[in-house]
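Before anything else, here's the structure in question.
A protein chain is absent from this complex, but the other protein chains hold their places.
Letters A, B, C, D and E mark the chains in the order given here, with residues in each chain numbered from 1 onward.
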């Protein structure tokens, strides 16, 4: 099993979800995160004092998939999340030893 | 070392924490996340406009454990988090190359 | 590729970011998390009713690095995040199968 | 009784109009006060129960409530003379034989009807704090309407109408210690006894989701209470001024009283404690506001602050889940004020005090007896009727008065109103 | 016309001062009402557009607006007599020949100028709800200033000045149904037609980011509206009392009306619905407040609640993006009130009603005709001028009136004001 992780722009979430659902993914988990990278942050000004904020709001997706699907899911994410502008984010794949569904105790592919 | 990750229903957090603590786990990290899966989300209505929200609030647990404890901890989580209803969540196990405690620089099992 | 993960005290974030940037890290992702561990939580009192809150606010960092940099980055994080008091947090390293940059589709080291 | 517009005093009218607006503002204030204390998933339901009172009770008041509370001159309840606000533009209810009351009023009758309406709205709204987090919205709609008509209007008549039996008896209630606070407080107890505890209470922590909201609500309540109490003088005069001062003094002293005992018992003076103490003082001074003077409000407030804090600790021991302490603050605070009034009521402050309080020159226990009767009558009447109403609704309404377990877990906002309080995350 | 300070009535003055303060408070209330409904990334921009109206429009009012709205006795617009608040401490505008209007006022002229100022501020502020989330702040600054002077002051003169042609004609508008609500509502429509839709509307959900903020705003609006409507009596008298009662009744009835139809159509009674309904009722009763009595406000409110809910559903069908339903609530609510007034206006309630409403004894359609003229004139004038102003600004301002796409995506708070609404996370 693999865990495909994606960091994307928040407003792309619906498109990405649709894309992986379309591929057959039945579940996923998202987290509000903040990214730092080539994309610049922004400046805030409060009563004349300037603060530089380096972090940009991003959404992180985590999707458990069968080994064979990892690349395809990663590609789906990338295609759907791409705007071509800096800050589109990353996708990475992590090996997973085991997966279980809590409700049933099923393991492996059945647990997805 | 292994990282045991669990996605659970938020109101089960206390039970799950007690269960793994009981097993001997001395630390863990949680994150507020949103899950999409078989469990349906909900509908919100604002001035007659309906929005379907597919995501359900979940809590993600991350617990670093010795290799040998991974399965047992995963089981503890599952037992404590189970309600038997759709949406109970997942548990997965990821291999970990190294673990350090920041305060002391200890590594491996000592760092847990 | 490796994913270096760190759990740190929130107010150390700027120092840690500076330290890894200084090492050459060009991007990272952070998440607001809550930690449970040896560091005690706190007590809240509402109209005489006491609640014990075991969780402490922490920040989680995730940094994708080349295999060879993992240890060095972990050390940078540890050095910058250390206060010497209980609750400084953990660092761990997870193997990564593949990394992609969404914008360009680049993979591996080029995607960092 | 036709109002003689020659008697209209624009200053008194201005103060009554302002006071009516202030009392109206208290219900949103109360909504926020309570809304901040519940968990995120129930904030809207709490706000809604209160705002809905502004809608439903006001309409019922216009249709029938004002007439039932103030029409005619019977001792127990009004009549139908003012149904649909008929004649309210020009007519006051009749004064009972030998008493001049409405006859002394210097502002238009419609202002009186509007001012009293705001009391009718906030009284049942107070109950929402007790039943928080578990009542079906449709059950609340029924309960609210029935309670406002069946329970509130008679008690208001007894105490606030010059024809009412408690008024005639000599019981004093300047601005609603019995009518509003004891009435709502005991009803809250009856309601939660039928409704049962929130799932998980008291084991599971249920911390306030936004104390700033609660503090904002406290500020609005305190502000509005000047209209509640000083407006009840029915004029912009010395009694109004005294009621204003006393209101503030009691709130302040009760805040200190609460914080001192809280600090001693649990180690910290809390923000929620400051807010709760102030409200307890405002409740306790309500029946006394225009009848006492000097440092009496400081004593009444301080006692209320301490006693209400201690009273709140009882609920866990006695096992009734009064979510946000309506019993501990409004019932107990109302009792403290209504009874201490019998010690401090002072004819030198207000000539309407016929039976001076026990601690006052020439004072005696006559007033105490009247107060005990008024308090007792309100307690029994309100408890019994409220209990019956909630029980009846639980039987008659499909689904009963309580939300299903799963809905309680999910929260009332989503399940009752299809909304969520906050959507901070951007997409 | 020199004010004779012998005529000063302190009670009336007190009520007008309090009312002016209440109306001022409505603009922050409106800011919060709208602010809670937008997405997190635009909350400050919304608050700012409203607060800025308190700054800019007030200054313009002092410099020129009051004079243009009330100076002189022409039928179409004022003059420059009161520029820079000259003579406002002692002088009222002249009454037109044969009419006694300002001559009857019992409070100082400066109070009148201040009270009217608050109306001038909130009227353009209402438009912010329609154009939410996409206008450049600098464009708003220009639009606001121009609109307040060019569109608001003439309409205010027509309707509120005794010399105005609609006032003279006999059209009634107690507190601003045409001047404020129809005027702002139709301007909102014109503005969004030029401005275009928000990116992603209507496909992408744009849920309110904080309904508690919206409910708080509703409470403040409701509270302030007593100053708006009952203050428009110009005295603390029976008409003020009636306007007060009617205001509350209509808001309450409209809340119920909205919730009933909402419950039927979409299955739930929502908190936002309760708030929206109340505001719709307040809008609708505004032109009628001191002219109707009995259960008329309940009917007007209930109709407004139902009609405005239905009107809001139109925007998706017609395809204009009136973000927070200024058209559906203020334009439609204003129309409902201004036209129903022709049915319920009652000389028994207010002697100023020269042409009784259709449902009233001795009533007829004369008033309806006047109302239609007033409504029609306002609709045409405001729509055309607003459209022209926004179009012109779009051409003349470098960058036009709308923010670039990317800034809209990022949000106005950061791009227009370099700020974020909330920073809850601690470092």
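The rule is short, and it goes like this: a residue touches a chain if its C-beta (ideal position, glycine included) is under 8 Å from a C-beta of that chain, and two chains touch if they have at least 3 such contacts.
Everything quoted here is computed from the prediction, not taken from an experiment.
Considering the whole complex, the hidden chain is in touch with A, B, C, D, E. Set against the missing chain, the residues D:253, D:345 or D:360 yield one that touches it, D:253.
Check D:127, D:278 or D:331 against the missing chain and you find that the one touching it is D:278.
Although one chain is not displayed, chain C still touches it through residues 11, 14, 42-46. Chain E meets the missing chain through residues 5, 8-15, 17-18, 20-21, 24-25, 27-29, 31-32, 35, 43-45, 47-48, 51-52, 54-56, 58-59, 62-63, 84-86, 88-90, 107-111, 113-114, 117, 137, 210, 213, 216, 220, 413, 416-427.
For chain D, the list of residues touching the undisplayed chain reads 9-12, 14-15, 18, 22, 39-41, 106, 204, 207-212, 215-216, 218-220, 222-223, 226-227, 230, 235-238, 240-242, 244-245, 248-249, 251-253, 255-256, 259, 266-272, 274-275, 277-278, 293-295, 298, 348-349, 411, 422, 424.
In this section, only the chains that are shown with their structure count from here on.
Shared contact partners of chain B and chain C, listed by label: A, D, E.
Chain centres computed from CA atoms place E at the largest separation from chain B.
Two chain pairs, B-E and A-E, are compared here, and B-E has more C-beta pairs in contact (counted per touch definition above). Computed centre separation for the pair chain A/chain B is 17 angstrom, with centres defined by C-alpha atoms. Looking at chain A, one finds that residues 11, 14, 31-32, 94-95 touch two or more other chains. Looking at chain E, residues 204, 207-208, 266-268, 270, 272 sit in touch with two or more other chains.
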